[in-house]
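Excluded from the complex is one protein chain; the other protein chains are retained at their positions.
== subunit A ==
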Amino acid sequence: MSVEKRPAFEPPAVLLERETPPPQMRRPIATSFGAVLVVLRALAGVVWLIALALEWDRVVTEDLDIELEPGTDETAASAVILTVVLIIGAVILLAVLAMALLVYRGSNWARITVMVFATISITVAAIDYFSDDAEITLRTTLITLSLDILVLLALSSHNARAYARRPRPRRSGG
């Protein structure tokens, strides 16, 4: 068996190489942990929606400068908009929960999708933080941001990657 002479350092392209996971792989801690974090991220969304519903009138009057008098068109419209926002929010959160389940079961596309959204969320927060000096503290967005970063860390780890891309027996109809 002849082997070519190798350089004294490895090419960075090694980071792009495929994992070759063992065929029988148990669910790694990183995958379970990542799924749990996605659920927590959904719970943070629930809290945010409840807070929005409770503070809705104040948001409309103070932030949007719209007078809300009982019985006017604006009040009725504001209630409709709130309902629509809550429904859309609930649908998104259900989708997030479904993603958590898929990630837990080892779906690769769900893992990639979750990581794409986490990356977008982190990037937006980073641009805010570094350009506008928006404050990120525990009282503002530190919790959701750290959840996003932890999700990205867990799901991009080698173990989670190998588990999501493990060779599986192809089932009929699947």
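As a convention for this text, contacts are C-beta pairs under 8 Å (C-beta built on N, C-alpha and C of every residue); 3 or more make two chains touch, one makes a residue touch a chain; residues count from 1.
Throughout what follows, contacts and distances are computed from a predicted model.
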{"item": "Omitted chain, identified by the protein name its UniProt record gives, among \"Transport permease protein\", \"LssY-like C-terminal domain-containing protein\", \"Glutamyl-tRNA(Gln) amidotransferase subunit A\" or \"ABC transporter ATP-binding protein\"", "value": "\"LssY-like C-terminal domain-containing protein\""}
{"item": "Options A:29, A:76 or A:101, residue touching the unrepresented chain", "value": "A:29"}
{"item": "Contact with the hidden chain (one of A:39, A:86 or A:153)", "value": "A:153"}
{"item": "Residues of subunit A (touch criterion as defined above) contacting the omitted chain", "value": "1, 6, 8-18, 20, 26, 29, 32, 108, 112, 115, 119, 122, 126, 136-138, 142, 145-146, 148-150, 152-153, 155-158, 161, 165, 167"}
